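As you look at this complex, bear in mind that one protein chain is not there, while each of the others sits in place.
So that you can tell them apart, the chains are marked A, B, C and D in the order they are listed, and the count of residues begins at 1 in each.
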Amino acid sequence: MSKTLSQNTAGPINTFLIVQVIISILFIAFLTWRLYTVIDSGAYGPDTWLRFAISGLIIGSVYSVIAIGYTLVYGILFMINFAHGEVMMLGAFAGYFVFEALKSIPVEATGLSFLDSYQIVSVILAFLAGMFISAVVGYFLERIAYRPLRGAPRLIPLISAIGASIFLQNAAQVTFGPKRRTYINPASLQRSVGWRIPVAGEEVILTYTGVLTFVLSILLMVTLYILVMRTRYGRSMRAVAEDKQTAALMGINVDRVISNTFVISGVMGGAAGVMWGIHNGIIYHYVGFIPGLKAFTAAVLGGIGNIPGAMIGGMILGVVESLGPAALGIDFQLKDVIAFSILVLVLIFRPSGIIGEVLSEEKV
Amino acid sequence: MSILETRDLTKRFGGLSAVNRVNVAIPEGAIYSIIGPNGAGKTTLFNCITGFYPPEEGEVLFMGKNLTGLSPDRITQRGISRTYQNIRLFPAMTALENILVGAHPRLRSNFADAILRTPRQRAEEKTALEKAMKLLEFVGLKGKGDLLARNLPYGEQRRLEMARALANEPKIILLDEPTAGMNPNESRTMMRFIENLREELGITILLIEHDMKVVMGISEFIYVLDFGQLIAQGSPEEIQRNPQVIESYLGRGAA
Amino acid sequence: GGGAKAPDVCAENPDETVCAVIEPGKTVKIGYGGPMAGDYSAFGIDISNAGLLAVEDANKAGGVEGFDFELLVEDTQGSGEGGASVANLFVSDPDVVAIAGLTFSGATAAAIPIFNAARLPMLSPSATRADLTGGDQDVFNRIPFTDDIQGQFAAEYLFNVLGVKKLAVMHDGDAYGKGVAEKVQEVFTSLGGDVVAVEAVTPGETDYSAVLTDIGAAKPEAIYYGGYYPEAAVIAKDMPVAGLEGVILFSDDGTFGDTFIELAGENAEGVYAASGAPVSSPRVEEFNTYFESVYGDPPGAVSTFTWHGYDVTDALIQAIKSVAILGEDGNLYIPREALVQAVDNMEGYEGLTGMLSCNAGECNASGPSFLVVKDGAWVLP
Amino acid sequence: MRDQLKASARSGLIFGVVIIFLMLFGLTKTLSDILGELFNLQSITRTGNSGGLMLLFALLAWWAGSRAAKEDKENWKAVLRNGAVSGLVIGSITALFTFLVGSLDGADIEMRTYLAQLDRPSVQFLLYGRSIIAGALMTFFIFLIFNLVGALASYILETRHAGGYLQKKYLQIKDRISGTSIVVRYKEHPQSKWIGYGILLAGTLLMPQFLGKYWNYAMGTVGIYVIMGLGLNIVVGLAGLLDLGYVAFFAIGAYTVGLLTAPAPIPIQWSFWPVLVISILLAAFAGILLGIPVLRMRGDYLAIVTLGFGEIIRVLIRSDMMSPYLGGPQGVRDIGGPSLFGISLSNERAYLYLIILGILLAILLTNFLQKSRVGRAWMAMREDETVAQAMGINTLYYKLMAFATGAAFAGFGGVLFAARNQYTGPADHTLMVSINVLSLLIVGGMGSIPGVMIGAFVLKGLPEVLRELDIYRLLVFGALLVIMMIIRPEGIWPAPRRRMELHESGLEEIPPDESLIGEEG
Partner (left out) sequence: MAMLEVKDIHTYYGNIHALKGISLTVEENEIVTLIGGNGAGKTTTLRTISGLIHPRSGEVFFEGEKITETPAHELVYKGITMVPEGRGIFARLTVFENLDMGAYSQPDRSNFNDDLERVFQLFPRLKERRSQVAGTLSGGEQQMLATARALMARPRLMLMDEPSMGLAPILVESVFETIVEINKSGTTILLVEQNAMVALSVADRGYVLQTGEIVLRDTAENLRQNEMVQKAYLGIE
């Protein structure tokens, strides 16, 4: 059982470790010092901090949902599904088309479009379409680009995934055109409209789209967690993750489980895509790439291969990205630097991520 | 004087004391065995000696010097080699390359030598290769040097693993179940081979085994571990008669 | 005019590097390089689409001496490497006589030395980095106003006309946006204004609420954003949430265009932008209609440089016509040096984007006009 | 028989869907134009070569038909039946699609708002410029008829043993060639491989003389990626450390040469050669520096952290904070090039020679390292880190060495790259560089030097070759990457050792191998 997850936990002390620790301590000292100066300077009022937190949590929740897509596939095949960001992008487009179509259907009774007349139904339809399309894409992705490579060395499906990612991105570009599109939301989900919370004499807006995104992500993740941890189906997934041959000997159809994993991860990706569209409003063929990369980082941060890890990793990444630069008094341009530094720092101390299982090295 | 000695060696995993205040002492040139039920801590003891696990308490002495806390590579350089319960060769390297890796601590050429192909490096490579060939022959794998380790049959992999360990020119070699998965005939061949190691190369041997024919056949002295603790030690005859050992390990049928 | 001596030059130097020789049946090629795939492909595709129309128009009108024009469109991916690669591709083709590009300053910077060595005149629709013109080369020209000019005008407008005293400056970290933004910052400060925050965003993202929140804490009266419309739209969308309700968003000509309004929706109201787009005229209207009928989107919708794309190609075609000589052997001769000079000294060319005259590489020094979004359309304030 | 029909229908379905996607991508037009030009077919509509389109569809149908015929090769009735089923399925799907598109278009719905390729002319084109019904019917019958033709043709070829005959002929010819004296002598005398190398080398050295400016430049890019590929081969292929942030060292090389030879942003203008050495050393040093925090990470954790490093470097280069020192988004211009005895070497050809020299050096080094104690230590580490340490190998030291060596190669590549373009900027140092280098390793065949070269050509040269395809360039490239992995997972020219392994075991039958690059972990 030499999974990549296994880490040499109890190793001998050596000079390099000491160097690492020193670097880390210096880094933490630097962080603390910056944080102190920023807070001390009083540049930000409580309303600002709250805004940072809100924005971080919302984007974090989307990262989490995407990250789960990575984690599921990784957990079962030990492969980075590089094209997952594109799966998400296609889901976002599907949702977009649903909204567009519904907007063009007039409803006699109300004099408004279907989209504005039946808003809840419309949103549900958009999510269903996004999840469905992404699930289909995920399914075929596995069938075409990954299944023939089952059992090949791990880098090979990785390259195949990169190829698939390039393909899907460009396919979307040529079919949908290169321009960016605005998600036309139903009336009550207008962006920048929401509850206004008075904080320290200022009004902080908590947008409906943001709340929808956040609540929906949590709901999706909890459902999925229950599915994986509590049901027979989830157990079969975990068994396949551990050992495919033995799983087959238990009567589990390994191929089907893997296909289903891609479908589920596609569903999550599609949902994330539609959320992204509804909350952020702008989509184009490249829209999946950066969130995909971030979400994968989040999955690793939390401990790849496990669902709560992806959730926590996503949230932390979102919050660090939104709060970090301000809290440390660093340019926002450098937020990725902060995010990755935190990742390195975490991995130095917890080599399997924040709540990744600390597996012992195979018994020597 | 004993070549290898542990003093109150203790290794814990969480609440479990896998090795608990174990004292063993192996004289130079001897063949000693460790037996004990599954999960008794035998392999863990090896791991502590070879530096894979830092022990919580106690120390390991090798030729009178303290090894505790050194990293595995340093310990190997001092002259301790080992094999693994489930063979761990470098599967995609050839048999010869496996042995040459084993000789790593005995070679001196460094990075600069490699880049510049200094005469010193070339000479050293040549002698190393000759020695590796000899070892290959010694373990009966002559002519199979260019095969990938993973393509060798099981028994030959075991022997290759030993050759790799021997390339380090060790003073003592620790063997973890060298006859596991072999039938009685094959085990006997392995026994002869181990005896040869000592006769021809003068290497001290410490051995973990579940096959009583092997253990009783070649060891001069046996330690018995159970639940991390030494419960008995003595000559094969003594051990075979020890009621505690029979109770927890041998079973009545074996007596 | 200047082409009178050309046959002699070409007769003396039958070398293709001095005179392009187009055999009958072949086309006179103009090169265009821009990002055709990937993140910024909208620019390359849109600009080259406009250029293709210019070529089509020219060919309908009989080409040059019966020879057809052709626009070669190549992908630079917007990077320096791509720019150099495409430049080498073009200079390897003896039938390429001029370059309607490139798009993006980085790619252009890498391509200029190559074109300079090969004596291929360039007329860029969109490479606006100030330092591209000048240096020891004379092939590079462009029709958009430079970043410096735009920055100067914008800062003055903000301070003098809009009466802004506390300004936050943002940009997208790319050469263009950053160049303009820095100029704005410099001029605004020198005018006596107060720049309360400077931040850059990562382009391509669709959520900037955090960085805007940070800016909001500095309580600016206006935000100047240097960059392109996709990010500007995100900024406009995220400003209310970040506590920047009622703050003016002021941007550059990379933002101007209907797509910005489409993307930002009602958040676009009250946003200012500089415009190099043409003032409406019958000719422009005609072009707009035709372009939309061919490509589905109106000009300015996919990128803001559609008209520029048409103009540079057409201006080059005119320049080529002015120097090309039909030889007695039926070949078309185009003296390269004369063409470089012709583009360099272009005077009074009537384009869609206005009257263009080149001076040391700058063909449009008139500066931008500023427009504001009212009721979903760009209008003069 | 039911099974056969089902299989034919399924194959038809797949073909149909793929063809619809081709139409959606607009690739049908590009391909038809290429075909039309190739066969000099008459164009019917203004927007594309309809003759080419028919030919394209006919060819696709032929292919589909011959695939359907494979279901039962013995019986001509079955062959026809299967071909017909497949043809019917493809025909009706595609005809339905064209019909639908045509009707929507006829109903004055602007489809381009959603599907960018379906503008009016392309719809007309898909209907061969005819009415909707006629166009759809034509599509249907082309597929039906040519499916049958394809099926019959493959039946005749196979059963009349024409195929077998051809194959026999091919083998004969192959035998005859390998039987000729030169080849035999070549095989008998292994030292004669040096002659082969000599010829190859001479060819390589002569090549720049015959290539034009553009291809000299393009080959130069390929060459730079060969150097980087060889470097990454040490890190990933030999030492087994999955590094996705390789571009960081490339950037360090490029920027060092930029900053130290260009007039701005730092007013130092040293000459090229000493700066080359400094850059390489600096890159190697950076390799060690970046190596330290990630030493104990394995596998994909290492991958994502190194990827992070690459991004950090790129973000820093772009950032306002560093721009006074690094030039920010504008990059560094007027980078100095090499000169020898007062002669400037700043032209594509001279650079290509310099790059070839670099490659030779890199190959030599790789070879030396691979066959030394160091190389063995790396391999052992890759195979089983724990045991490698138990063999007396100081794995931390060797990991750092691997990072440093790989980084030095990348730094070298970066220097050549920046000096040749006389410019470098943040856009040159994106994640795609790392991905390209890694992909070229895998595509070419990990651990094999010819493989690295072929891989570099495929990854950096193929997109140049694919320029014909306009906006489909990257689309096709992505698809090719996937296809290549599926049909040749071991790479195009794998190291003999890996070829041996992957051919010994049928892929689907061996248990999943969780190691990085093909050797059990």
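Throughout what follows, contacts are C-beta pairs under 8 Å (C-beta built on N, C-alpha and C of every residue); 3 or more make two chains touch, one makes a residue touch a chain.
Worth saying up front: this structure is predicted, and the values here are computed from it rather than measured.
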item: Contact partner of the left-out chain, one of A:239, A:283 or A:299; value: A:239
item: Of A:104, A:188, A:223 or A:253, the residue in touch with the unshown chain; value: A:253
item: Residues in chain B touching the chain absent from view; value: 13, 35-40, 85-86, 153-155, 177, 180-188, 210, 212-213, 248-251, 253-254
item: Chain A residues touching the omitted chain (full complex); value: 1, 232, 235-236, 238-239, 242-243, 245-254, 357, 359
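Assume only the chains that are shown with their structure count from here on.
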item: B-D or A-C, whichever has more C-beta pairs in contact; value: A-C
item: Mean-CA-position distance for chain D and chain B (Å); value: 47
item: Euclidean distance of C-alpha centroids - chain A vs chain C, Å; value: 37
item: Overlap residues in chain D, where contacts from two or more other chains coincide; value: 112-113, 116, 315, 318-320, 386, 390, 471, 474, 518-519
item: Two or more partner chains touched - positions in chain B; value: 51-52, 71-72, 84, 88
item: Residue ranges of chain C in contact with chain D within the complex; value: 36-38, 41, 45, 73-75, 77-81, 84-85, 88-89, 91-92, 105-106, 109-110, 113, 129, 131, 173-175, 178-179, 198, 200, 202, 295-297
item: Chain D to chain B touching residues, read off their complex; value: 365, 368-369, 371-377, 379-380, 383-384, 386-395, 401, 497, 500-501, 504, 518-520
item: Parts of chain A lying in touch with chain C, wherever the complex brings them together; value: 43-45, 47-48, 51-52, 55-56, 59, 169-170, 173, 177-182, 190-192, 194, 202-205, 207, 210, 276, 279-284, 286-287, 289-290, 321-323, 325-326, 331-333, 335-336
